[in-house]
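Beneath this line is the structure, given in structure tokens, with notes to follow.
Missing here: one protein chain of the complex. Every other protein chain is in place.
What follows is subunit A.
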Amino acid sequence: MTTATVAKPKAQQPGKGSRRVSLPVLLLVIAGVLVLTSIVRLISGAEGITSTGQMSTALRLAVPIGLAGLGGLWSERSGVVNIGLEGMMILGTWFGAWAGYQWGPWTGVVFGIIGGALGAVLHAIATVTFNVNHIVSGVAINILALGATRYLSKFTFENQPQGSSKQSPPIDSLGTFDIPGLSSWLDTLNQKHWFLVSDVAGLIGGLFTDLSPLTVIAVALVPVTWWVLWRTAFGLRLRSCGENPVAAESLGVNVYKYKYIAVIISGGFAGLGGAFLSIVASNVYLDGQTAGRGYIGLAAMIFGNWMPGGLALGAGLFGYTDSLNLRGGTTNVHALILLLAILLVFGAAYLAWRKRYLPALITAVVSALMFVWYVSTNEVPKQLVSATPYIVTLLVLSLSAQSLRMPKADGLPYRKGQGK
């Protein structure tokens, strides 16, 4: 546990020096959003939007996305685009469940990692050795993983009690734990519905309630990844392969080797994310369980500007909007419309201040429409709730994509000796 709590602030650090947004500004923005959310909660009476339960669910949903994002980070930092994360996750869910129901959940976790890494080996062979277009190879892996797991299920799960060709037998739980005293205290605080205090209590409480050991490991992997990639010689070499492989080669780095290692680790992360889905998030493997989370992890990583801290933030945002689906979504998303409208007012003011009047006007009009929508309805359709995470991802990406910088040689083919 200590690793996670102590190391958590570290994960934010990469955001500090690298972008125009400095740490104090980032903290100020987060604090501002919290205050706004709190106001919206008081106005709308949608207490659910910052409840401990909501935050706890959000964390559970964010973990697989974050793990997939970390996988994408490793591979893209070495210069290999990995859209096959989805397929590697599928392999992770299947192998995790297959080993999990027979030999216990921890064995399942290990096998999930191995399953994802197997898919990654294929991806590495295709992209690094044969220089196949990275996206093409990734798409092929996604198709192959889907077919392979369906085929394997027929042989393994179908003949088992409580299993079928689309579902594995149940797996034992890894168990959950609370921090004695702290969790219940935060929950009580959250129940008081005080301005801001309860919201912060809910946010922190969610991080310390009903924790699975795998969640703790996953959260800890964010700073670990940052440390390995940005603070070790190994990480420097790996990243140099993604920025300028020819230069790396001239300094004696075996680019192929580093790319292979990075892609295989990437698959391991995706596989772990898959194993989390089948072992912790539910207790069975289901056909189609990943539901595009590999792609969303990739989007979270892009949103996070190819940085661990940013991707954790992105995964958290996605996990939160996804959690609305499970808990009182129709009223909570309705409350979020008000939040969005208020944010847009600020955006319009900012644009007007920068003397960009036309965009400011458009933003103001959209904001007004949001207000009208909020006032004239009591809740939103269920379908909008399920689309919310995807819409938010699109919105966030379209606002942030231009200030992002991906590794310079990301997705480009590389041959040994090409710089000669």
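Rule of thumb we're sticking to: a contact is a pair of C-beta atoms (placed from the backbone, for glycine too) under 8 Å apart; a residue touches a chain by one contact, two chains touch by 3 or more; residues count from 1.
The rule we apply is simple: contacts and distances are computed from a predicted model.
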According to its UniProt record, the missing chain among "Na+/H+ antiporter subunit C", "NADH-quinone oxidoreductase subunit J", "ABC transporter permease" or "YciI family protein" is "ABC transporter permease"
Where A:I302, A:A315 or A:M370 are the choices, the one touching the absent chain is A:I302
The listed residue (A:L23, A:L36, A:V110 or A:L146) that touches the chain absent from the view is A:L146
Across the whole complex, the chain not displayed is touched by subunit A residues 83, 122, 125-126, 130-133, 135-137, 139-148, 150-151, 154-155, 292, 295, 298-299, 302, 381, 383-384, 386-387, 390-391, 393-394, 397-399, 401-402
